[in-house]
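Submitted below is the structure of interest, expressed as structure tokens.
One chain of protein is taken out of this complex; the other chains stay put.
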Amino acid sequence: MSILKIKDLVHKYVTYGDTEEDKQEIAAIDHIDINVEKGEFVAILGKNGSGKSSLAKHINGLLMPTEGAVYIKGMDTKDESTLLNVRQSAGIVFQNPDNQIVGTTVEEDTAFGPENLGVEPKDIWTRITAALTGVGMMAYKEASPNHLSGGQKQRVAIAGIMAMEPECIVLDEPTAMLDPEGRRHVLSLVKALNKEKNITILMVTHHMEEVILADRIIVMDQGKIVMDGKPKEIFSRVDEMKALGLEVPYATELAWELKKEGVNLSDTITTKEELVEELCQFV
Amino acid sequence: MKENKVQFIAVTAMAVALTYVFTAFVNVRLPIAANGGLIHLGNVPLFIMAILFGKKTGAIAGGVGMGLFDLLSGWTAWAPFTFIIVGIMGYVVGAITEKHDQYGWKVAAIFAAFVIKIVGYYIAEIILYGNFVAPITSVPGNVVQIAVAAVIVLIVIEPIEIAVKKIGITQFA
Amino acid sequence: MSIRLEHVSYAYEDNSSKKNYALKDVNLEIKKEEFIAVIGHTGSGKSTLIQHLNGLIRPTSGKIYFDDEDIYADGYPLRELRGKVGICFQYPEHQLFETTILDDVCFGPMNFGKTKEEAKEIAIKCLKDVGLPEKLYEKSPFELSGGQKRRVAIAGILAMEPEYFILDEPTAGLDPVGKDQILNLLKKLHEEKKITIILVSHSMEDVADYAQRVIVMNHGQVMYEGDKKEVFSHKKELEAAGLAVPFYRQVCEELADRGFPIQRDLLTLEETKGAIIQGLKELRGK
């Protein structure tokens, strides 16, 4: 079943210079088509300014298409009457955990979404218990967010989305401001939500190691989709990735360098284990 | 527009927080007096946010921000007066600068706020202290406070306005 | 010529007035012209440590010497020290404030007594060093992209012409290209201008690529300190301290474990690549 359908989407920002006439239009998204099935884990890559965040905001109805349309479960994001439904079905998590936590305690923040949806107080409690248990932050439910580490705060932000019981979560560089440990925690949580709760995930990131396990990778450049496929397939196109100003996982890079020197390795190496395995066949 | 309402709430909330922070924690030590030379800068965010975002934000930033400080810090009895007086100050600064862009009007707006503060607190303290003379003691403090805030605001307002314009956040329609 | 810490401890004051040591008995010497990396788990005290190096925070106990002079002796010119030891904090672009990029970079040197003209000259030089296109100099710093802002902020510290340049996670939040540009800039500053670099980083691979010496912090104490090859040989201990060894070293270890003829202590892509090819030749020879 298709959960997200983007049809010929264009988004133009208007920017003003020092004078009113000095007006410029930037096409941040330039004729994009995407179809995402329920339960998929999609990673979105692309260098700075390629339009990833703009795309993410469209999925949540935070931006409105200049041209084309975005459908969540068949609902057009342009339709005012179903906008809350769209936002409930497709939650978004941003980069800076501090700027998306509204409540002064963890449980209050988790309750914010359900409160806005008009959920009865006793149902809110069951929802936040489920959400906080899900992200492993139940023990901190009465804590102030200011006393949490970055990774913990980001997990609270995810719990806030989970409490709205969405079917799809968009994460815009959720690990960019975290340290390695916080990053590991958030990533394993996102993977678990995808595998265990069958939540569709769209994750924007700059870290190639984080997306090896995605079902699918979409690469954006200058507002267009330039690659779309399985990680193994995308990462096998090392030259193209480099030309786009991106990297590939360490193992892929090493394998690629070795192949250039004439070592006979397969194209689809992405992890350390695969690399070691193949090299050891020569022993 | 609907979008703007949430943005208004967020920006104004941040203005309230800034006013609180500057009232509670940001002080300038005056080089003149050894003892009572410490003044808070709570008026700075109030003026800046009123100039940037208009009268409603100004009124709430001032009234709620400084009122909240009074309410929570043992000046509870002053809180309702602060809410009204500083609220009006923010409103007036915002209202004047919304209409007129020129620098001179900013000065005038802050001067108006200055008068409101002095007169307002004088009246409030007559009610609180029950006489006409004791409230005069707080006048010099208020004068210096606003004067210092005014100087700071008039220096920083231009770079902030430019920055805010460049990052693309402007007044709510 | 060095910065030396002797028995430095530091406790943040807590609401409960309980002493909370962020640094415990740290002894270190940072010599001129080194390229040092500081690594450690979150909250291990890295940021606290570097703020001691230019007198931004004063140790609860212990001494800090700059060129063998106690920086907390009476009359020591702390402000001058801050000109010699520049610190670039995390997300330095959040501190930009002037209306033009050039003015912002001039701010540091002018605080240290340079005239406007002198400051401008230095600023232009530094902006060139960080590779910012000249047509941007008169623009507002708020118009730039994240990576460009980061470079302006770095230029702002460089313009104080520091002898020691400390950077707290300078690549956080940048894309791969932006990250490489910043790290290569540091390398260039170190090699060409002989500036001592002290880099705080969470990326073991970057540390392995760029640094010479590594300081490992663990719960406020120096856990290891020395040549990077030596430090990264403590795989188990580092992992227990919430760190890791660089990817390439992991590959080498696993290959070696499985009988592939390769050294275990290689750290970078280049080294590893060469060694694997060498190893394959050996294997073919047999």
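Chains: A, B and C, in written order; residue numbering restarts at 1 for each.
What we mean here is this: contacts are C-beta pairs under 8 Å (C-beta built on N, C-alpha and C of every residue); 3 or more make two chains touch, one makes a residue touch a chain.
Here is the rule we use: contacts and distances are computed from a predicted model.
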Protein name (UniProt record) of the chain left out of view, among "Dihydroorotate dehydrogenase", "Multisubunit sodium/proton antiporter, MrpA subunit", "Energy-coupling factor transporter transmembrane component T" or "Peptide/nickel transport system permease protein": "Energy-coupling factor transporter transmembrane component T"
Specify the shown partners of the omitted chain in the complete complex. A, B, C
Touching the absent chain in the whole complex: find that residue among A:I101, A:L178 or A:I199. A:I101
From the listed residues B:L71, B:A95 or B:I118, report the one that touches the chain absent from this view. B:L71
With the missing chain put back, which residues of chain C would touch it? List them for me. 12-15, 51, 54, 56, 79, 82-83, 86-87, 89, 92, 94-97, 107-108, 111-112, 142, 156-157, 160
Over the whole complex, note the residues of chain A touching the chain we left out. 57, 60, 62, 84, 87-88, 91-92, 94, 96, 98-104, 107-108, 111-121, 124-125, 128, 145-147, 160-161, 164
Omitted-chain footprint on chain B covers residues 2-3, 5-7, 9-14, 16-18, 20-21, 25-26, 28-32, 41, 44-45, 48, 52, 60, 64-65, 68, 71-77, 79, 128-131, 133-134, 137-138, 148, 151-152, 155-156, 159-160, 163-164, 167, 169
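Here, only the chains that are shown with their structure count from here on.
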Measuring from the mean C-alpha position of chain B to the mean C-alpha position of chain C, what distance in angstrom results? 41
Counting only residues that touch at least 2 other chains, which ones in chain A make the list? none
Contact set on chain A toward chain C in their complex: 47-49, 95, 149-150, 176-177, 179-182, 206, 245-247, 250-251, 253-254, 257-258, 261, 263, 272, 275-276, 279-280, 282-283
Once bound in the complex, which stretches of chain C touch chain A? 41-43, 145-147, 172-178, 202, 205, 242, 244, 247-248, 250-251, 254-255, 258-260, 269, 272-273, 276-277, 280, 283
Complex contact set, residues of chain C against chain B: 97-99, 140, 142-143
